[in-house]
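Here the complex is missing a single protein chain, while all its other protein chains stay put.
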Amino acid sequence: MPLLEIKNLKIHYRTKNGVVQAVDDVSFAIAPGGTLGLVGESGCGKTTIAKAIMRLLPKNGRVAGGEIRFNGRNLVDLSMDAVRKYRWEEIAMISQSAMNALNPVARVGNQLIEAMQAHRPVSRDAAGRRMAEVFDLVGLSIERARDYPHQFSGGMKQRAVIAMALLLEPPLIIADEPTTALDVLVQDQIILKIKELLNKLSNAMILITHDIAVVAETCERMVVMYAGKIMEHADTDAIFYNPYNPYTLGLQNAFPSVKGDRKNLISIPGYPPLLINPPPGCRFAPRCPFVLPLCRTQEPPLAEVAPGHFNACHRAAEVEEIRAQAKKEKTWMNAKAA
Amino acid sequence: MAKKKFSERAVVLRHFLHEQREVFRGEKLSIAGLIIVGIFMVLAIVGPHIVPYGPYEAIVDEWGLVPDNKAPSTKHWFGLTRFGYDVFSQTIASSRTAVIVGLISAVMVVFVGANLGLLSGYFGGWLDEFIMRITDIAYGIPFLPMAIVLMTLLGRGISNVIIVVVALFWRTTTRVIRAQVLTIKERPFIQAARVAGASDLRIIYRHIAPNVLPMAFLYVALAVGWAVIAEASISFLGFGDPDSISWGQMIHYVFAAQMFRQAWWWFLPPGLCIVLLVMSAFWIGLAYEKVVNPRLKIE
Partner (left out) sequence: MMMKQFGLDQPKLTQYLIYMRNLFTGEFGISIRTNQKVIEMLSGKLWNTLFMMGSAMFLALILGVIVGTVLAWKRGSGIDTGGIAVFLALRSAPEFWLGMILLVIFGYSLQWFPIGLMLTPGTHYTGFFDKYFSWDFIHHLVLPVFTMTIFYLATPMLVTRNSILDILHEDFIEMAHAKGLSDGRIMFRYALRNALLPVVTIAPLMLGFAIGGQVLLEKVFSWPGMGRELVEAVNSMDYPVVQAAFLFLGAIVIIGNFLADVLYSYLDPRVKVG
C-alpha cells in the first residue's frame, strides 16, 4: 500500500478577483521509503499541495475536492486535534524559507526539544539525547544547540531544520525548496547531505523544487506540474532520458548543465496562465510550440505511455519528432506566434 | 514660461488630491473623522460670530446679579458657569483655540520633524549623529513640566502654546521618518537618480519625500490629537491664556470652582468636544496607517 496517495486533489483560493483554481485534479502516490520530486515553475501549485497535506493552507484556501490518503486515512476530513497529532510525528515539513523558520528569541536546542515534547512524553534528557543523534546525522556540532538562530549561518540553519524534521522519525518528510535560499556552494553541501540521509534512513521524501537538477540527483520518481495540473509523472531516469511532454522538454532546455556541449539556454517564452476561470483545453497550450487546435479545446488526459510513465499530451504518439524539434532554439522562438 | 509651470503644478496638485482621495476610499471611520474635523473648522471660523453671547459676558438679571440656578434652559442650552457665563457660547468659541492650536502645531511639528528626519537619514554622518543626539535629549524631557516652565518664561498666549508644543513634539516624527528614509535610501531607483546626476536636495525632495508622505500625514493626524490634549492640559493647570477661552480652560474653571459634582452641564461639554475632535483626528490617522502598513488591511 502506498504511504501517501493524492487522489484527484483540487485546491481553491478565494480572492477578491475570483476563485483561483490552484490545484486541479492532481493524483500521485509515494511508497514507504520512496523519494518523489515535485517540479514546476512558481505558482504551479506544488507548495499548495504540500501545505494542504499539512493543513497549513491560508484562511482563504480550501480543498475543493479529492483525497489525501496517508496510510489509508483521508487527512482532509480529520479534526484539528488529529491533525496536530500527525504533524511532525507522521509527516514533517521543511518549509521554503528555513532561514526564518526558527524562533529568533529561543535557543535552537530548545526548539527541537519542544518539537519532541509536543508529541511524546519524554524527559528533557531523553529529548536531548535524541537531539544529539540528529545533530550528528546532519553534521552539526551539539554545542551549537545552546545558540540562538541568528548565530547560525544559512547552511547551518537549514541543517538544524532538517535535524528537527528527523527527530520523531516521521515516515514522510516534505522538503519545500530546501536549497533555494542558499548560495550555490552551500546548496551543494545540503543536497549531498540529503542524499546521504536518504540512503541511511528509511523516511520517504517529497522534494519540491523548481530546479530539476536537484531532483535528478536525489529522487527516484518525479512529477512535473504546470498551472495546477500534472504534465508528466514517471521515474526520474525515464523523464530525463525519455521525456514525453513538451513542457518537460522546455524545462530541460532551460537549465544549464556542466557536462555536454556548450549550448545556449533556451527558455520558454510567455507566462503561466491566471488560474481564475482558466481557459478550456491544455493549460500549456498558449506557450506550447507543438500546439494543435485540439489542445485548446480538450484537456489531454494523463495517460500511461510506458510502464509507470504517465504523460498528459494529445501528441504523445509523435514523441520522437517532438523530442528532435525541442532541441532546436527556433522551435521555441516560434512558440509565441503559434 | 511661467504659465507653463503653473499648469504643470496644477496637474501635480490634482494628482496629489486624487491620491489622497484613494487613501480614504472605503474607510468609513476616517471619512467620518474628516467630516467632524471639518465641522469644527467651520465652527472655529464662524463660531464666535454666531453665538448669542461672548465667552466672558456675564448674564445678569434685572438686579445685576448672576442667577442662582445655572442649569441648562431653553435660553442657555448648556447652562451657565459660576460667574454667569454662557457655557454654550464658551464651548463653541473654544473651537477656534482648539483648531488653531491643533492644526498649526501639527503641521509645524511634522514639517520640522520630517525635514530633520529626511536630512538626518539621507546625509548620515555627523549631521545624523548631531540631530539624533538632540532628539535623544528631547526624549528625556517630560512634556508637561517643561511646558509649564516655558509658559511661565515666555508668557501666556496661544502662540506660545504652539511654540512649546512644536518644540517638544517634533522628536517622534524625526525618528520615524529617519527610519523610513534609511530603508528608502538603498532602493534601486534612488541609486539610479544619483547615477543620473541628480543633486542631493533634488533626490531628497523629489524622490524620497513623496514616499514618506503617507507616514508624515499619519503623524500630522496624530499630532493634532496630541496638540489639542496638550493645550487642554496646560490650560487645566492654569497656564492658559486668560484673554481667550478654550475647552481646557473651561474645565480649569469648573475645577477651581469645585462645582463639577453638581454642574455637569459645565464640565461635560468641553470634555466631550475634546474627545470628539481628538478621536476624529486619530480616525483620519487610521486611513494613513493602512497606507504605511498595508498588513493592517483586513482581507
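Per-chain residue numbering starts at 1, and chain names A and B are given in the order in which the chains are listed.
One rule holds in what follows: a contact is a pair of C-beta atoms (placed from the backbone, for glycine too) under 8 Å apart; a residue touches a chain by one contact, two chains touch by 3 or more.
These figures come from a predicted structure and were not determined experimentally.
The chain not shown here is touched by just one of B:Gln20, B:Asn211 or B:Ser233, and that residue is B:Ser233.
From the options A:Ile49, A:Ala92, A:Ala127 or A:Cys313, the residue with contact to the unseen chain in the full assembly is A:Ala92. Of the candidate positions B:Gly125, B:Gly140 or B:Gly197, contact with the unshown chain belongs to B:Gly140. Here one chain is not drawn; of B:Phe24, B:Tyr56 or B:Phe282, the residue touching it is B:Phe282.
Where subunit A meets the chain that is not shown, the touching residues are 54, 56, 84-89, 92-93, 95-97, 99-106, 114-115, 118-119, 148, 150, 161, 164. Mapped onto subunit B, the footprint of the missing chain covers residues 139-149, 152, 172, 225, 229, 232-233, 236-238, 248, 251, 254-255, 260-261, 264, 267, 270-271, 274-275, 278-279, 282, 293, 295-296, 298.
The definition used in the following text is that only the chains that are shown with their structure count from here on.
The distance from the centre of subunit A to the centre of subunit B, each centre being the mean of the chain's C-alpha atoms, comes to 55 Å.
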